[in-house]
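Note that this complex is displayed minus one protein chain, with the remaining chains in position.
Think of it as A, B and C in the order they're written, each chain with its own count starting at 1.
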């Protein structure tokens, strides 16, 4: 199971800033289910509400009403385990000389461990284990001799890695995207207000207007009626390194990121996949919901019928009571239930977006076999994941990545399928309009930014997951 | 919006009866989201837990552990409003001469108002407003001179309408389905235990074996190691009158009811619909999730591409904070979001299972128009709903049924669509294998059982909704 | 530990009836901590909210706002265990021919078991295990040919035992106290509204005016602007049999019941106790809080210093986490902590109101010995409890009553005290102004009303506890 990333949302100058932030996070819930938080700046001071759980569980009408003020930033963080998770919820809020600074971060810094050691040697103290606090320290130090936009740029000059940041002080909001543009960040307008979101689906829910993406290396400053753009200091990379996995899996299909419409892009991947390898089967079927969009493309590309024969339980996601002892492999079954009459005696081509560890896939294939599937073929709409991500995606460690340990034949055997094909790197890049602008590290092992902290010396959590 | 019916579940002689009942109800959550309840009979007495809300919200590990005993029945009830809803939660539990009787009911009695008046004239008191309590009174009176199976038969002789009942006393469980067999009731086995459920999808989750449907007019008695079958007394109708709307909309697509596999049956409806009227469009698209299965059939029948271009928000269903004043028609948008790039400039054929009041449909079509759809055609996989249901389905009243008030041209205009076609009655019946065995009253106004209470004199709530 | 009784509250014709009922119950919380409930009659129908727990836990602002209407009755029930407790919460609400009837009951009927058997033989069904439902059945049957006041009188003619009842239908409220007047019931005014409460402390909190007690055998009818008084039918007992234990322990010290001010009455008991037996000690000390008032009287009567050297933990009463394994006899210690310096080397006279099983007393005396008390003398402000109560007080069963099993010398030894004296029956009766008007059955075994159900045949719960 791939863990989602984080999502951020900001709104400047609106009567109902907190309420809109709530819905802006709600629309981006898929990017983080562990915790949620909103910070507002009002005339009566700064207000903060954070908690563990889904957005509707963290906030109540009462908690929202306390979040007064016209400016707000919010954050959702994905699900993980660990004792210190509550204090790691964002936005990160600190006080500096009587002024409050709020910070929401999506991404992972790759030199945060080294920076933290340096800061600790100078006497800095840390109340969390995540890299966002490192950035906050750098920011505050820069604020001693700089204004907020200048301080943000100065702090960014010292960090390396993936970051989309929303920074807010009284009367000013700054949005910044790292020079490689690993993760998406969108700029919008809503009546007279300026809005930011990781994905445009948040704008759709609010009926805000999508203006454009914040560019890699860009700093957007909103202050009063003024929205201005600036650029990070220091040398810029030759080309962006946008996370292709956002398109493969993370982003909501109704979002528009990296100049791509996600739904169409996924269909393209499925279509290219069909071109590369279409088995002789009765029909094509996705593993819901991630496989739906490439499966549609695969069906249209191959001319095979599309079926939707695994029924998703809509109420999954809520807390459960433990299943009975007599209910084996319940976890898989409760999420999707195959329609026996569609499976029995059929040759089936299953489409999914990726295979990470392979355990869920194995259980599901086994279930299809039990129900009498004659043949089961798997087509995956991305290449094999062979390398860990340092920039914010919590794949399992290398040791658990099935494709890092096994070749195609071995995986085919382990999954017990009749055939298996992954979309080629060319096929994947052929699905996007600017193929040179993507980070493909998880498929290739070529990292656009080397990870300073990855030698084993530092074990710092990223704001959105451990490396 | 059509309100769902109720769902029942029973399990006899299992170590973890309550826990399995919990999951049996969970799998049938789509049949009722208002309240849930389980009653168990243990060696240490009878235990009951009921509450308002979804199954995972009503039960906790602690409440489940108190439900000791090897026999259990459970019930889910759909969402409605009204002051007395909590006490209407089922199973209904009563004491008679030191013995407890538990009763779970799916369906509506059509002479409960008259029966209640008679009972009240004899001094009976009622603590709820639903028809299940009327049945309980009849049952207890019959128990004065009869054993449980006999008393159930005697009570059933006096009631008319739709009922699937699970009745439990110490050491015995009785399941009964009314002579018309309006609603489904399945019998299964799970290792040595006997299980009952409204739909077979509950068996799939438990990995119980589906044996057969309880027949219309059949009484199944489980006592000790013995499972026996009996028949209700009195004249039987010539043919069953099974609720076709279970196949059109209610039942889960992975269930098997009325000798039909629901997924396949819905595809057949879509296929027949395509035969009746295929517009010249770019693609076919369902309104998720109810339209998915007929849309698949429509696409395959028409040869048109299938798209899934309205994205469902997976987290809908939880309690919300009220949207902002600036968010118009939020309720529709939060559930599904259309992918703009798929809509703009396209000629689209939308498939849905039914139109009741037409308000949701109107709003969605309007949204598609705003996004630039060139043409919007609607195809509905069932005939126009023109008459209310007395047997357990909570359509809006006749006055609110759009098809009872308007002809096809008027509806087409009201919805602002380029064309509209409903599946014909023949087309619908052509989708099932035993067309003579269905109640079509909501489409035709021909009621297989007249409603005694419907003259306006009685206003009794059905166990699963008001008439 | 003696379990408290129940408390009732009614208010007729007030803008904020539910809110006042809430506070009326809150002030009487000491009479019942198990469950609480309020029923209101409004122009928009009948509303009910009941739940397990303390009044502030059962009701929220939201639940209170739903309880619209100008008339309300409420009930608190004491803490007990048992599976069916939730459904036993009161007021009991039923529907009869489209009209709602609400009933709140304090006391125990002694022929409810026999009546229930008769009713069940006639086909009546019961959804709870308590005697209040029996009364409701009788009431409804009488309503077939009688108005509410008449029906209440007819039903009361058939029951025997202890009952203070508040009965409400649309537009009318009836209060009745059984002919023996076992438990208190007060009538008050609050601006233009009529109020009823078990104890006058409820009136103090509301600043309502206490008019008088409802007399034994009296029926008070409130309808529109009219408050009228009537008398129960049938032969009346020669003299009342008011529960002396209300004065000894149950009632709040600031209440005025049975023409006695409870605080003063308890002081009188303590004073008489001092006259009967004052030991040679350093000071007098109560077991808080029940012993405080007789201890004050004892100190003043004996001239001994009064000390308050056991400190009560104010936060007790909330749910706890289980204590550690290393914390023996934690339950006693967490409630009151003796001040070591006051105990060490001292000769102490402890005052308490009663001894039922003697276990708490034993543990506390042991603790005082550990802290170095030189002598411990116990004086009890009531006679030994030797017989169970059938009228609403949940003493332990006879087998657990220490004084039913042991004589004074044995109890003195078991408690390990230097001396022990109980107030004599004469001393107790000398503390009240009308000694002939009390039930002394728990001290004498002379029952004013024989218990029909007590032969072992019937095991029906009283509305306020099992017999």
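The definition used in the following text is that contacts are C-beta pairs under 8 Å (C-beta built on N, C-alpha and C of every residue); 3 or more make two chains touch, one makes a residue touch a chain.
Every value quoted in this text rests on a predicted model; they were computed, and no experiment measured them.
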**OP:** Quick one: jot down which shown chains the absent chain touches.
**Re:** A, C
Original post:
In the full complex, which of C:19, C:47 or C:141 touches the chain missing from this view?
Top reply: C:19
Original post:
Of C:56, C:98 or C:234, which one is in contact with the hidden chain?
Top reply: C:56
Original post:
In the full complex, which of C:228, C:313 or C:363 touches the chain missing from this view?
Top reply: C:313
**OP:** Give the residue, chosen from A:73, A:93, A:393 or A:420, that touches the chain omitted from the document.
**Re:** A:93
**OP:** Among A:71, A:90, A:129 or A:242, choose the residue that contacts the chain missing from this document, as touch is defined above.
**Re:** A:129
Original post:
Touching the missing chain, which residues of subunit C?
Top reply: 15-16, 19-20, 22-23, 26-27, 29-30, 54-57, 59-61, 64, 190-191, 201, 204-207, 252-254, 256, 261, 263-264, 289, 292-293, 296, 299-300, 305-309, 311, 313-315, 317-328, 330, 333-334, 337-342
Original post:
Residues on subunit A that touch the omitted chain in the whole complex?
Top reply: 45-48, 66, 83-84, 87, 93-97, 117, 120-129, 136-137, 140-141, 144
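As a working rule, only the chains that are shown with their structure count from here on.
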**OP:** Superimpose the Cα atoms of subunit A on the matching ones in subunit C and note the rotation angle, 0 to 180, in steps of 5 degrees.
**Re:** 180
**OP:** Would you kindly state whether over half or under half of the residue numbers at the subunit B/subunit C interface are used by both copies, giving same or different?
**Re:** same
Original post:
Where the centres are mean C-alpha positions, what is the separation of subunit A from subunit B, in Å?
Top reply: 38
Subject >> Centre distance in Å when subunit A and subunit C are each reduced to the mean of their C-alpha atoms >> reply: 61
Original post:
What are the residues of subunit C that contact at least two other chains?
Top reply: none
